[in-house]
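Below you will find the structure I want to go over with you.
Every protein chain but one is kept in place in this view of the complex.
Labels run A, B and C following the written order; every chain starts at residue 1.
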Amino acid sequence: MAHVLGQNQYGKAENRIVRVLRDGTRHSIKDLNVSVALQGEFADVHLTGSNANCLPTDTTKNTVFAFAKQYGIESAEAFGILLARHFVTATERGVVHSARIRIEEYAWNRIEVPDGSTGSSDTGEAGHSFVRDGGEVRTTEVVFDGERVQVVSGLQDLVVMNTTDSEFWGFIKDGYTTLPEAYDRILATQVTARWRYSYSGADGQDQPDWDRSYRQVRRHLLEAFAETYSYSLQQTLHAMGTRVLDNRAEVDEVRLELPNKHHFLVDLEPFGLTNDNEVYYAADRMYGLIEGTVHRDGVTPAIPVR
Amino acid sequence: MAHVLGQNQYGKAENRIVRVLRDGTRHSIKDLNVSVALQGEFADVHLTGSNANCLPTDTTKNTVFAFAKQYGIESAEAFGILLARHFVTATERGVVHSARIRIEEYAWNRIEVPDGSTGSSDTGEAGHSFVRDGGEVRTTEVVFDGERVQVVSGLQDLVVMNTTDSEFWGFIKDGYTTLPEAYDRILATQVTARWRYSYSGADGQDQPDWDRSYRQVRRHLLEAFAETYSYSLQQTLHAMGTRVLDNRAEVDEVRLELPNKHHFLVDLEPFGLTNDNEVYYAADRMYGLIEGTVHRDGVTPAIPVR
Amino acid sequence: MAHVLGQNQYGKAENRIVRVLRDGTRHSIKDLNVSVALQGEFADVHLTGSNANCLPTDTTKNTVFAFAKQYGIESAEAFGILLARHFVTATERGVVHSARIRIEEYAWNRIEVPDGSTGSSDTGEAGHSFVRDGGEVRTTEVVFDGERVQVVSGLQDLVVMNTTDSEFWGFIKDGYTTLPEAYDRILATQVTARWRYSYSGADGQDQPDWDRSYRQVRRHLLEAFAETYSYSLQQTLHAMGTRVLDNRAEVDEVRLELPNKHHFLVDLEPFGLTNDNEVYYAADRMYGLIEGTVHRDGVTPAIPVR
Partner (left out) sequence: MAHVLGQNQYGKAENRIVRVLRDGTRHSIKDLNVSVALQGEFADVHLTGSNANCLPTDTTKNTVFAFAKQYGIESAEAFGILLARHFVTATERGVVHSARIRIEEYAWNRIEVPDGSTGSSDTGEAGHSFVRDGGEVRTTEVVFDGERVQVVSGLQDLVVMNTTDSEFWGFIKDGYTTLPEAYDRILATQVTARWRYSYSGADGQDQPDWDRSYRQVRRHLLEAFAETYSYSLQQTLHAMGTRVLDNRAEVDEVRLELPNKHHFLVDLEPFGLTNDNEVYYAADRMYGLIEGTVHRDGVTPAIPVR
């Protein structure tokens, strides 16, 4: 009995590339993790053992490294667009119909050194010495299907906390409800955000300033988190997504995944102590998980639910 | 400017529950990690700060633990169906339209002890002492939308290796290709599989024997991996998916994610040694990643691409 | 002001080696993670920038892979002894005074297939198809200092649980004590064990049967865990260590690290349910951590506290 081969894709995942740009003694670096996934005419590869249509995953890896040299890495998004377009347009006989490039970017800062020390600039920064910024990871996913480019950028592991201005009450009580209402609690979460650009790669359309856009989206997410007096993490989520759309015209859709990193007030009464919202236990699991999309009116949301 | 609240869901994730069933001195255990996600009429929660429609994530957690007592845990799938139906049908004013229950199950084996030792049975097994089986994790995802149940079960972290009967050649060569053709290589992968049952929870429809079905699907995946002389990991993937559909009538669709865990032959020539496919270096990253769906003719595939 | 260079060591860590032994169509595999650390006359390397005494870490890696071909891998312990002796005795000018080889070994089982299928034997096992045993990791640490060999083997990630036969009461109560006494609780832990062999590598001394010894120590740890009616995890720890010493003459010392993987009884009273030791919440952190050594009378314990 024959069955149907459905959606399939393949490529080399997690190509860890570091690109050094040398401007005299002042270097700069890009540190990326690049994953390639190709869709196309690959039925024979699955069904007959013929690899005549198979561009090896090893070749996709080589292409990533070679492109870093040939074209540089201006930004993760621009690099992803170059790669996605290449695999679709340059692979022989048009067997690749669509390419998806996922990139994680790790940020580095210059090490501060005294003026005059080895490799220092007059700004007190080392010219070729870096310390990794352990904060959030910047992400992007570029898809090119032969006609349109779609860019969904994001960040993950951005951990934030408000120590007050958060309440949670007035909720449904059913037979399984024991949660007391809270009028002043810690609100903490580890932000995973993805936002989709309206940019489609049409002829003559300029690419956004991806780096500036990233910095601004990040700033608005943080500000909205800090400034929202919250009655639920859902409300904070909505405020964060809305803030981005209000301020960044190049973004059409924002999706947020916000685990509620619970901080439980420790009961110190048995020890004759009053815990006036001062001492908390940071729990690992279970955790609430709040997810949602906010998008512009009239656009079709396209960031997948995970 | 108003924006649109799109897809959103919430619930308590990763409820780690251990259920002990006591049959005299012979106990048995279920060890699950249960995540709840609810969709419904939650716009106000996001927009107005009113939680009148919000069933707290804490309540969803309580429900998981209480149901384990009230109904027991016959299998992850049956337990997920109970929970999903409950949240949709029992939450007040019908505000929950759809519930998704994801479960990871960790297997345990009985510790073998000499006959006659404390708590032993006459089979040489301890009655209430267990050692965790560190192998693959069993998974299920149950969705109930008020009308239909959908069950997608699976496994992850099942690591397999063929030390021969794998070739890879005849592929596309472009300007970035350096990979030599291989006529005898190691093929190793860490299987993530998801399969969708035709079961829809209609009135009068019996549930499959979930545990038996799991064991049989796992067996067929392993056998197909072992028995396929492979010209590509894609071909092996297809053989594995097809084997399941050929043998398990209750399954309509199989999706596999197979990272190619590369084992590189170490060059021992510099040391005057011949490496006749004996000594390999097991690489971490980069890795090929092969993903694909096989489904029955006539059904609409529904397992999402990740 | 001059400072003193104290203890120092270096080498290549985590060499991931897979060794295939081909006996016709029946293969067997060893899957190891080998880390090398060398001590010796390396002051100049640190102080002057001269590498004249430095055997590159890359060379230590090459040696691991070449030795796997030249000598095979009979067991992790035997392989470690070969390597440790080599680095000390063969490195030029005797600059290496001591070598420490740490090995993790991952177990694999043969995939079961029907008789007559590709690559099967008449035992219903595939000849060259394997599935990784996800259970505990076997470990060993071999040190050779030019005179004596010391072998400390062990295991980690062996997770065990008793669902009854565990109590905890009669403890100290001070002003910070709130724990109720427990007369029937779950006792679960993730065993990390290390045991030191009396074997010293003296001339004419035979090596123990390392594989058999490993299997037997593991068995006695499990049996002692299962058979001990426990009043504290400390008591169980002591019983496990003692059991090994009682049964394995080749072992002089056992050290155990036992995190108390807490399983808290869930309060189901608010839902009108009685939880008669049936439904537990498996916590991540905090956890009790119990560590201890048991050794033979007259020997000097040497396994370090971590």
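In the analysis below, a contact is a pair of C-beta atoms (placed from the backbone, for glycine too) under 8 Å apart; a residue touches a chain by one contact, two chains touch by 3 or more.
Since we're looking at a predicted model, the values are computed, not measured.
K.L.:
Decide which residue listed in A:Val4, A:Ala90, A:Met161 or A:Leu179 touches the omitted chain of the complex.
P.N.:
Answer from the full complex: A:Met161 touches the omitted chain.
K.L.:
Among A:Val4, A:Leu222 or A:Val299, which one touches the chain that has been omitted from the display?
P.N.:
Answering carefully, the residue with contact to the hidden chain is A:Leu222.
K.L.:
For a quick check of understanding: of C:Glu14, C:Glu74, C:Asp209 or C:Asp276, which residue touches the chain that isn't displayed?
P.N.:
From the options C:Glu14, C:Glu74, C:Asp209 or C:Asp276, the contact with the absent chain belongs to C:Glu14.
K.L.:
Just to verify: which one of A:Glu136, A:Glu250 or A:Glu291 makes contact with the chain not shown?
P.N.:
In the full complex, the listed residue that touches the missing chain is A:Glu136.
K.L.:
Suppose we count only contacts with the excluded chain; which residues of chain A make the list?
P.N.:
Touch with the absent chain occurs at residues 15-22, 27, 29, 31, 62, 65-66, 68-70, 108, 111-114, 117-119, 126, 128-136, 157-165, 186, 219, 222-223, 225-229, 263, 266, 268, 270-271, 273, 275, 277-284.
K.L.:
Could you pull out which residues of chain C are in touch with the chain that's been left out?
P.N.:
Where chain C meets the chain not shown: residues 1-16, 35, 37, 42, 45-47, 49-59, 61-63, 66, 90-92, 95, 168-172, 174, 176-179, 231-235, 237-238, 241-242, 245-246, 253, 255, 259-260, 285-297, 301, 304-306.
K.L.:
In the full complex, which residues of chain B touch the absent chain?
P.N.:
Chain B touches the missing chain through residues 175-176, 178, 270-271, 284-285.
Rule of thumb we're sticking to: only the chains that are shown with their structure count from here on.
K.L.:
Can you compute the centre-to-centre distance for chain B and chain C, using the mean CA position of each chain? Integer Å is fine.
P.N.:
About 29 Å separates the centre of chain B from that of chain C.
K.L.:
Between chain A and chain B, what is the gap in Å from one C-alpha centre to the other?
P.N.:
25
K.L.:
For chain C, write out the residues touching at least two other chains, lowest number first.
P.N.:
270-271, 284
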